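Complex shown without one protein chain; remaining protein chains in place.
Up next, chain A:
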Amino acid sequence: MTEDAQTRPATVDLAAAYEESGVREVLEELDREMIGLAPVKQRIRETAALLLVDKARRELGLASETPTLHMSFTGNPGTGKTTVALKMAELLRKLGYVRKGHLVTVTRDDLVGQYIGHTAPKTKEVLKKAMGGVLFIDEAYYLYRPENERDYGQEAIEILLQVMENNRDDLVVILAGYADRMDRFFESNPGFRSRIAHHIEFPDYSDPELLRIADIMLGQQNYTFDPAARAAMEEYIALRRGQPHFANARSIRNALDRARLRQANRLFSKAKGPLTAADLSTLTEADLRTSRVFRGGLDVDRARRAEAAE
């Protein structure tokens, strides 16, 4: 004990620790690569500060317990939960809270077995794989199915809770899903609520943010909009939001994939003679305007809405 006290530093330089740990790069990367999400970034910055201070406190011998790091990410689909979880894993590794910093993404199917006695080994296998890193459970509320009392999800939940408590040093669990269903999940599983310290909510992207995301996505693949196409995209985003199954950035990515498909088709059928690099990488208005979104969405959805209106 006395020896311990002697080897302990008398002061801690937080700024130096901040620089040294490389947390700054992760936070800057987060700022640069993720559009919008201001409240999320704010929460992550706060969490990073807390963990940094906590680490310093442990170095001075003021605290010894590992803080609870399990988190829940709530928000609509396509709001960047998985991407932020990846960054979070890296952040935790740089701060020394997890050793490897890899992200293991699972859903109910990976944890819950089909037969009696099948679930426990399956869940344990996943937990072992995630040790030293972060376990990301997408749509965690599917684990709990109150309508079927013999559902094996309960067994997976019990093992999860046990490991979350006993192996706190070894892995961090992030639960993710829609906000309202997660709330109900936590209500019926109070064990989870008390073991999760950080609840982070992901807001939906605004239309201008989605347009910027579209620009970045295209840029990464060396494509560009021509001005008319960009205007069409803006209109597309506003229309798409009102239609069913809107999934924020994921919808944008799918729209762009389809636009690229149409562009390829257009070039293939219409182009005569040599094409320039610009021809190959420009999406025109026509590539976007042909989308069914401008005609009121998928035929099935349109029919359903007409039915509802009658």
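The working rule: contacts are C-beta pairs under 8 Å (C-beta built on N, C-alpha and C of every residue); 3 or more make two chains touch, one makes a residue touch a chain; residues count from 1.
Here is the rule we use: contacts and distances are computed from a predicted model.
K.L.:
Given the choices "ABC transporter permease", "Quaternary amine transport ATP-binding protein", "YcjX family protein" or "Ribulose bisphosphate carboxylase small subunit", state the protein name listed in UniProt for the chain not shown.
P.N.:
"Ribulose bisphosphate carboxylase small subunit"
K.L.:
Just name the one of A:Arg45, A:Lys129 or A:Arg289 that touches the chain not displayed here.
P.N.:
Missing-chain contact among the listed residues: A:Lys129.
K.L.:
With respect to the chain omitted from the figure, which of A:Val112, A:Leu143, A:Leu171 or A:Leu283 is a touching residue?
P.N.:
That would be A:Leu171, which touches the missing chain.
K.L.:
Looking at the whole complex, which of A:Lys41, A:Arg58, A:Arg99 or A:Arg145 touches the chain that is not displayed?
P.N.:
Considering all chains, including the one not shown, the answer is A:Arg99.
K.L.:
To test your reading of the contact rule: which positions on chain A touch the chain that is missing from view?
P.N.:
99-100, 102, 121, 127-129, 131-133, 167, 169-171
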